[in-house]
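The structure under discussion is supplied below as structure tokens; questions concerning it will follow.
For this view, one protein chain was removed and the others were kept in their places.
Chain naming follows the written order as A, B and C, and within any one chain the residues start at number 1.
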Amino acid sequence: MPNRPESASVLLMCRWMAYAGDPILVEELLFRPVHSLIDQSLHSRLGATTTNGDGFGIGWYGERPEPAVFKSVHPAWNDRNLREVASQIRTSLMFAHIRASTGTPVQRSNCHPFRYGRWLWMHNGSVASYRDLKRDLMMAVDPSLYADIEGSTDSETLFFLALTFGLTDDPVTGVERAVGLVEDVARRRGVEHPIQMTVATTDGVSMWAFRYSSEGRTRSLFYSTDVAKLRELHPEVEVLNRLGTEARVVVSEPLRELSGAWNEVPESSCGIVRPGADEIRPFRPEGAAVPG
Amino acid sequence: MPNRPESASVLLMCRWMAYAGDPILVEELLFRPVHSLIDQSLHSRLGATTTNGDGFGIGWYGERPEPAVFKSVHPAWNDRNLREVASQIRTSLMFAHIRASTGTPVQRSNCHPFRYGRWLWMHNGSVASYRDLKRDLMMAVDPSLYADIEGSTDSETLFFLALTFGLTDDPVTGVERAVGLVEDVARRRGVEHPIQMTVATTDGVSMWAFRYSSEGRTRSLFYSTDVAKLRELHPEVEVLNRLGTEARVVVSEPLRELSGAWNEVPESSCGIVRPGADEIRPFRPEGAAVPG
Amino acid sequence: MPNRPESASVLLMCRWMAYAGDPILVEELLFRPVHSLIDQSLHSRLGATTTNGDGFGIGWYGERPEPAVFKSVHPAWNDRNLREVASQIRTSLMFAHIRASTGTPVQRSNCHPFRYGRWLWMHNGSVASYRDLKRDLMMAVDPSLYADIEGSTDSETLFFLALTFGLTDDPVTGVERAVGLVEDVARRRGVEHPIQMTVATTDGVSMWAFRYSSEGRTRSLFYSTDVAKLRELHPEVEVLNRLGTEARVVVSEPLRELSGAWNEVPESSCGIVRPGADEIRPFRPEGAAVPG
Partner (left out) sequence: MPNRPESASVLLMCRWMAYAGDPILVEELLFRPVHSLIDQSLHSRLGATTTNGDGFGIGWYGERPEPAVFKSVHPAWNDRNLREVASQIRTSLMFAHIRASTGTPVQRSNCHPFRYGRWLWMHNGSVASYRDLKRDLMMAVDPSLYADIEGSTDSETLFFLALTFGLTDDPVTGVERAVGLVEDVARRRGVEHPIQMTVATTDGVSMWAFRYSSEGRTRSLFYSTDVAKLRELHPEVEVLNRLGTEARVVVSEPLRELSGAWNEVPESSCGIVRPGADEIRPFRPEGAAVPG
């Protein structure tokens, strides 16, 4: 495992950002905002005073139904290819994630977002005592999906459990059952408060963002106010004119200070961003038997 | 310097490929052809039986006048991000290069193509006894350009000498003078046959390809036959229908065996690919005094 | 999976080398011999004309019972730190491996040698159709060992199956049962000729080298002749005086041409190098039920 000293481990958090809306240059989202995701990967303002230097990744939709994924173990602020690519790619839907490892190797296959077909998935948080639960959880993944797991993170396993429980048909139920299974397995193994998560997943058209923890004390998650409304509130902020009216951003941490711009996703909730009306609904994990 | 054993050093060659024409997906050029550049980076058919695993790079024009450059020290066949990005980028003009180091460190700043403003540059070959000539050559670079040199290769220095001699106004003369200077400096230092080069440079609209060596025995360089003519010659080859009629490719080594498809660029020549008529002209280095 | 073109896949092979004997500088073994492992990673003389550029690793015993492992995804000939470290480390027992991926990601956790406690393991070869067998094989690994598997290769899984079957008590039996299990699972799944392997494992005192394939056509494996005897045969070869009389080397491919120096390990055999008498014995996989 990384040589990270004990003192720092509790401070480390992944960060992520999801965008949906009119086509926008990736660099507008990653590098321009005052407290951009890249800036966040250097230091966080919400409590933790340390870094997220164990890798980053972006996933975006463009030429085809399946998204492309650019991930790397280099700290985001150092990766020149990220900057180059970001200046050239326009997309309507993008995920970006910065990783702080909780013990598994720092390697590209352990960076987010993870991909399965048209779907992307990213996660901020962890499964407690994952080493002790790993075998049971991996065995609950559908055999036909098992060999597609590339890395060794709890995050990727959680994704494949959600896929096992039908994420591609009904994401909310798929994730509720996956989380339910993890909590069942943890209970059997005597692990308390197993799940800490803010998760985002998408099929390239809609986005689902989840905020939940077994303990009921989940890390932060915000979604942006309607752009039209924000323009009324802040006519002086020029960048709002460059964002299309459909623009919606979901983040671990606000990209810039702007009153009225950010709204907290409540505990134990799932937000859905889609063409037409967005919504927030309760998120209730359910115990689930391993599918036959 | 790399741990490369003596026996292999004479076999190592960079490879490059330049494309201009209708917009095309980068992966069509990099991964689809039967003997693609990626395949070439594994083993070469024209004599050298070894590898080009010291890095690769692509440069392409898209959203803005300045090109983007994606370069990496990972062998091309291993770089997943290259594959991902290649599936998503459409461009009308692209450079691709695979590096075999001749002694300088394997690092991104020593990978090609090099960029200056709107211009890209890549080079297959070397300056002989570069260590002994380096200081004189670097001092001949225009002081206002000097600090823009990022790496430590002879290739990048040659580029900046060409820039010093007005490449951006008249590429052929710029390169003739740069090569002339190198030959002068080499003569003074007692270095024989200093230059071995196939070079490509572009401003995003036209491309210039040079084939020259001090000894008159230069590595291979080919340009593709007119697509319209090729379709007549080979109606059975389906891929030719996917290429626009403007498509022109210049390569170190043919991308696939196809009679009539590849034409050698003669020794001591420069080929110019531009909207309208392409041409080939003689390339004659001239001794040049260091500009005041 | 790597962007490796079809044409090259059948040519790719890992290589490895194991040394036991008097303390020797690592660079003597890795860089000095005429056809050193580093040179082999550029091109192979025994049939395959391509490269092994997907990572390398060395494991050696020194300060403590547990070996240290230096592994990297950079091609061996490019890794300066390898050269630096090799010039400073003296060891009595060393494993060195160069990887050519058969599909799993190129990442440090997928490089050999693998380590478990005092044990090292490296493998040249593959498990056929591994994707189809992976879940069954991973489930046969002892639950108490499961979470120690870091990567995603067939090689590491084979190691952990051998550990499951008691490698640390009786390596030959452990490996025989592991291979037997793989062949059983493959039979059930309709996969023919599942195993191709030359494997080396060690506890820091003795070394076991296995040559076996389900098809009975295994890649090459050689062990060196007694140094004392070689000195008689070749008094003119100076390097033999620098090797202690205990020196024994086992390799995929001879390090240099020297008549009488290299002896083939027979098909379906295991060679044991230990203080005192070395031996070769038959290797007979046995079907084994999954341990309770």
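Going forward, a contact is a pair of C-beta atoms (placed from the backbone, for glycine too) under 8 Å apart; a residue touches a chain by one contact, two chains touch by 3 or more.
These figures come from a predicted structure and were not determined experimentally.
Contact with the undisplayed chain is limited, among C:Val85, C:Leu145, C:Leu233 or C:Ile280, to C:Val85. From the set B:Arg131, B:Lys229, B:Arg242 or B:Arg281, the residue in touch with the chain omitted from the display is B:Arg131, counting the whole complex. Touch with the chain that is not drawn comes from one residue among A:Ala18, A:Ile58 or A:Ala76, which is A:Ala76.
Listed by residue number, the positions of chain A touching the unshown chain are 2-5, 7-8, 31, 36, 38-39, 42-43, 49-51, 53-54, 73-80, 82-83, 101, 105-106. By the touch criterion stated above, the residues of chain C touching the omitted chain are 25, 60, 62-64, 68-72, 80-81, 84-85, 87-90, 108.
Interface with the hidden chain, as seen from chain B, comprises residues 105, 107-109, 131-132, 134-135, 138-139, 143, 146-147, 150-152.
The definition used in the following text is that only the chains that are shown with their structure count from here on.
Ranked by C-beta contact pairs, the top interface belongs to chains B-C.
These two copies of the sequence, chain B and chain C, are related by a rotation of 180 degrees on CA atoms, to the nearest 5. Over half of the residue numbers at the chain A-chain B interface are used by both copies of the sequence. The distance from the centre of chain A to the centre of chain B, with each centre set as the mean of the Cα atoms, comes to 40 Å.
Shown for chain B are the residues that touch two or more other chains, namely 80.
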